[in-house]
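Notes for the one structure printed next.
Heads up, one of the protein chains got dropped from this complex, but the rest are sitting where they should.
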Amino acid sequence: MKKPVAVGGERDLAHAPTLVTFQGVSKTYDGKVHVVKSLDLTIAKGEFLTLLGPSGSGKTTCLMMLAGFEVPTSGEIYLGDWALSKKPPHERGIGMVFQNYALFPHMTIAENIAFPLEVRGMNRASVKEKVTRALDMVRLPQVADRKPSQLSGGQQQRIALARALVFEPELVLMDEPLGALDKQLREHMQYEIRSLHMSLGLTMVYVTHDQTEALTMSDRIAVFAGGHIRQCADPRKLYEEPSDGLVATFVGESNRFDGAITGRDGDVVTVTTAAGTRLRAAAIDVGSEGSAAVIVRPENVRVGAAASGLDDTIAGRVADVVYHGDHLQVHIAAEGLDVVAKQSARDVVAPRPGDEIVFGFSTAHARAYDPARTDH
Amino acid sequence: MSQSTMPLTPLERLSGWALAGFAALTAIFLIAPILAILPLGFSDGEFLVYPIRHFSMKWMEAFFASEKWAVAVKNSFFIGALSAAIATVLGTMAAVGLARHDFFGKKLITGLVLSPLVVPIVIYAVGLYFFFAPLGLTQTYTGIVLAHAALGSPFVVVTVGASLAGFDHNLMRAAASLGAPPMLAFRRVMLPLVLPGVVTGALFAFAASFDEVVTVLFLAAPDQRTIPREMFSGLRESLSPIIAAASIVMMATAIVLLIAVELLKRRAERMRNEA
Partner (left out) sequence: MTDVTAAERDLVRAHARAERGRRWTAFFLVAPLFVFLIFTFLVPIGDMLRRSFMDGDVASVWPQTVAVTRAWDGSGEAPAALWPALAADIKASAASDTVAVAARRLNYAIDGGRTLVMKAARRLAKIETPPNGDWRAVFADLDETWVAPKTAAAIRRASGPVTDFYLLAALDLRKTDAGAIVTTPEKDRIYRTVLWRTFSVSGMVTLFALLIGYPYAYLMTRSSKRVAGVMTVFVLLPFWTSLLVRTAAWIVLLQEHGILNDLLMRIGLIDHPLRLIFNRVGVVVAMTHVLLPFMVLPLAAVMKGIRPETVRAARSLGATPMTAFRRIYFPQTLPGVAAGALLVFISAIGYYITPALVGGADDQMLSWFIAFFVNDTINWGLAAALGVVLLACTTVLSVVYAKIATGRRFA
């Protein structure tokens, strides 16, 4: 049994044995475009790995190759010590939850959940018992004799989960399993999946579009773009220290300032924007000349008095202030850009639209990237 | 009439009535001839004409007592069932294959597979007559069953294809991920869901054979009778009310088939809504 851990993304998996290995995996559907390009990735036992990335970046394709519904055009995937290339999907023992749930419409809920047990030749009594337990696990014992069409979307989701887990697979794959649910139900299910993952000690590979979902649920997140993994790290590192511009802009909100590098001092570069403003930023993915994109998170933009202690500040005009309940978003028009700053809603003096204002950020919070590897 | 809530002009109202009247006449045109022949099966006259002076079971009894017609009825059902079975197995497999991936020559193969629907039956019958003769297949039931299976198979391909069009292939992937090997997944998941299409296709194939006379005329030996063949020669020669008696049997079969197909259609629709 694993100890329950309070904060997601901070479990120590460094010493867990490896369960899945992608080794130089490439995939093309048409013989021309490479959807996945020589991918190397290892997934530890018990890990919750999320694949995140823009549409068409190859996430589903990776999942399908792991499940056996697509064959890697080259390279090999290992599950434990087995090479998977010769193993048909039904022998892999990998649980999968499909985006539209793929419940069998002609079978009752109980029959759906019993299906993987029956095809494994389990006897009736144990099947019945396991089905009951699975239904209890997802807290839907009363729906056993209904057809899938008689369930709500959230209930169907949970049944799909129960069906994928009932035969106790080590590895469970989920392709945007919560995409069709409304926000509240989704947050609830996120919690349930997360706690099932922990209590059952499962290894999960999870695909989502929703970066909040990725950040809150995962041990590690792999950011996909154009068939490559751009960064694979735990959520905190991914959010706070993105390794390239695309990851920085794709995960979380960000402000972007483009300019030319005009100086470098160790790990800090000076970037001059077209309007002539000089910004100092940590050099992450840039050299000592050429152009750069400076990325700053909205919560790190200091506005008005809070900016007074900074070396460099920029002047702008408040364009709009949007109330979000727990915080305010201040939109500032400066240098032809729309800069967003996040402020606590409890601040006594909220700026008002039309105010002239200065803002800035500390060098530690500004990160300079290669613009070519920042655009989506 | 249309459930339009718009106010109607008198002209519109008039044309609405005219349309309804016209449709009623069309309905009569469609159904009356079929109904008109049936009572003649209970006539006591010698010819297939009205008026019926006295009702009698004479011809019905003659029909069921006749050795000739008994053979014809038995043969029609036998040939129909056997050819429908062949057509259903081959047609279902082909429909599943055609619904999956593209492959070289798929369009051409689809065209060939469906062509028995449109090729004029006389051309086919004559072709078989020439082709089967040296193979010893003329004047055999085997020859007729093969011909009818070929004629029935496109119905199966079309109906199974239609039910596969609404089939979610993720279900097969789900079944595989849950551990079902391909054949088991087909039997437990795909087949139950496309079954209405398969059965409908089988019924169409049966009906096509049950009603087919041209290939039988060319291929069958004189004593290899079927109901349509006996009706054809009866209509050419004697025009006796026994034809009406045979029509009653054919109609009863048709109504059973019609009801079965409509029920299956409903079932498939229900399943689609559930999916």
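Quick notes
Per-chain residue numbering starts at 1, and chain names A and B are given in the order in which the chains are listed.
Methods note: a contact is a pair of C-beta atoms (placed from the backbone, for glycine too) under 8 Å apart; a residue touches a chain by one contact, two chains touch by 3 or more.
None of the values given here were measured: they were computed from a predicted structure.
For the chain excluded from display, the touched partners among the shown chains of the whole complex are A, B. Looking at B:V96, B:A175 or B:L264, the residue that reaches the missing chain in the full complex is B:V96. Checked against the hidden chain, the listed residues A:T28, A:T132 or A:T216 yield one contact partner: A:T28. Taking the complete complex into account, B:L235 is the one of B:M57, B:A70 or B:L235 that touches the chain left out.
In the full complex, subunit A contacts the hidden chain through residues 26, 28, 31, 34, 71, 73-74. Within subunit B, the residues in touch with the undisplayed chain are 1-4, 6, 9, 11-12, 15, 19-20, 22-23, 26-27, 29-34, 36-37, 40, 48-51, 86, 90-91, 93-94, 96-98, 100-104, 109, 111-113, 115-116, 118-132, 146-147, 149-150, 153, 157, 207, 210-211, 213-214, 218, 227-228, 231-232, 235-236, 239, 243-244, 247, 250-251, 254-255, 257-258, 261-262.
As a convention for this text, only the chains that are shown with their structure count from here on.
Subunit B contributes residues 168, 170-171, 173-182, 184-185, 188-189, 192-193, 271, 273-275 to its touches with subunit A in the complex. Within the complex formed with subunit B, the subunit A residues making contact are 67-69, 88-96, 98, 100, 102-106, 115-116, 119-120, 147-149, 163-164, 167.
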